[in-house]
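Okay, structure first, notes after.
Here the complex is missing a single protein chain, while all its other protein chains stay put.
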Amino acid sequence: MEYLIAFFIGGLICVFGQLLLDVAKLTPAHVMTTLVVLGAVLDGIPAGKDDTLYDKLIDFAGAGVTVPITSFGHALVHGAISEAEAHGIIGIITGIFELTSAGISAAIIFGFFASLIFRPKG
Amino acid sequence: MSFRVSRQTWYFSSDVRIRSAGTAVGPKEGNGPLGNEFDIVFDDNYVGEATWEKAEKKILEASINKTLEKAGLVAEDIDMILAGDLLNQIISATFASRTIQIPFIGTYGACSTSMLSLAQASALVNAGYCNLAVAACSSHNSTAEKQYRYPTEYGGQKPPTAQYTATGAGSVLVGRGGTGIRVTYATLGKIVDMGIKNPFNMGSAMAPAAADTLLAHLKDTGRKPSDYDLIVTGDLAGVGAPILVSLMKEQGYEIAPYYNDCGLMLYRKDDPEVFSGASGCASSALVTYGHLLKEMERGKISRLLVLATGALLSPLTYQQGESIPCIAHAVAFEVDE
Partner (left out) sequence: MNEKLKAQKQKEQKEEQQKYQQKAKQFEPKPPVLLNCLKAFLVGGFICLLGQLLQKFYMQVFDFNEKTASNPTVATLIFIAVLLTGLGVYDRIGQFAGAGSAVPVTGFANSIASAAIEHRAEGYVLGVGGNMFKLAGSVIVFGVVSAFVIGLIRTIFNY
């Protein structure tokens, strides 16, 4: 069941992105930027004791909301807030990249090695 | 008749003729409907070079060398080369001319460079400033994508109005006298901007410029569309071509029976990669120098008008919110009666 929900919700977020492309006529970079900010905003809305709105979405849809680029915004905000709770207001800056390290590091490292191995094919 | 017909139309009275023409293309163009018409067909877009830009330079060199070879001449025999391409600082033209040592005039007209360079070469030859001049241009799908749009392996989705920049180079050698096809008139365009901003929709942006130059040409020469066997535009393609027909109709000219577009001729209509048609300097150059001049030699066309169209934007102007200014340059070719 969780697989079906992940598929469905993830698909819906992509449909939203496609409408931004085709109807709002945004460029892909604008669409990705919009979605990452959206993810950040949704993670700024508290929902329940310790959770945010985005956390609740993750509980519900799993990879359906952790795989889209929106989860990047969520991870950035989460890192900022948890560091701020632990170490005060400076934590907002020191904590931002704590949780997203895997994604950005992986992209840079794999991207770099790809440039060593592959040639663009046009 | 004097050289100056109007402020933008020139008449070449000194018997300016095409001595030879050479075309070099990539595999996709070689596999297209005109594939057999091209002199050199490379089997991959890198043509054995390390980068896309080096490849485009090599393709341009191949085209120019072929043109010289067909005329039985060498670089030292040629007075001037006028060449351009789509890249910043027209590096394909400059680096090719570094190899082929002929005095060089760099020209930029985006996709209108073919006729822009030919018009100027013809004028220099007509007035006697040059005895022999080469007009050349090139474009390459990957160098254009890399500079104007996205890295070639980027997964961005293109809309159906997009066009496919052709990979290839076309060149002609122009001189006075002989038995070749005559270059009779050139009408140079002025920049027309109708506020279109979408770089994935250049056909709509360029059609008004084509109409502007075509109208000027017909008025200045007193000709009607039916005076030509064929009128072609360089790369208005599937979106821009019908717009041009409509714009000319509004002005009282029915061009449809005589009109085609090089961007629609270079590739098969159902090729998905091509979207609405070909674009790039090579679009007009390959179809004109590779195919249409040959059709004239075969007796199928006696009077041809080629309107090369160019979109004069840069990635920077687009990012600064500017619209796309466009231009079209026309050259008339005629066979002896």
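Letters A and B mark the chains in the order given here, with residues in each chain numbered from 1 onward.
The definition used in the following text is that a contact is a pair of C-beta atoms (placed from the backbone, for glycine too) under 8 Å apart; a residue touches a chain by one contact, two chains touch by 3 or more.
As the structure is a prediction and not an experimental result, all values here were calculated from the model.
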Sole contact to the chain not displayed, among B:Asn201, B:Thr233 or B:Thr309 = B:Asn201
Omitted-chain footprint on chain A covers residues 2-3, 6-23, 28-33, 35-37, 39-41, 43-44, 46, 62-64, 66-69, 71-73, 76-77, 79-81, 84-85, 89, 92-93, 95-97, 102-104, 106-108, 110-112, 114-122
At which residues does chain B meet the chain that is not included here?
-> 50-53, 146, 150-161, 193-196, 201, 204, 207-208, 238-239, 242-243, 246, 276
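One rule holds in what follows: only the chains that are shown with their structure count from here on.
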At what distance in angstrom does the C-alpha mean of chain B lie from that of chain A?
-> 46
Of chain A, residues touching chain B in the complex | 21, 25, 27-28, 120-122
Can you list the residues on chain B that touch chain A in the complex?
-> 45, 52, 141-142, 145, 151-153, 156-157, 198
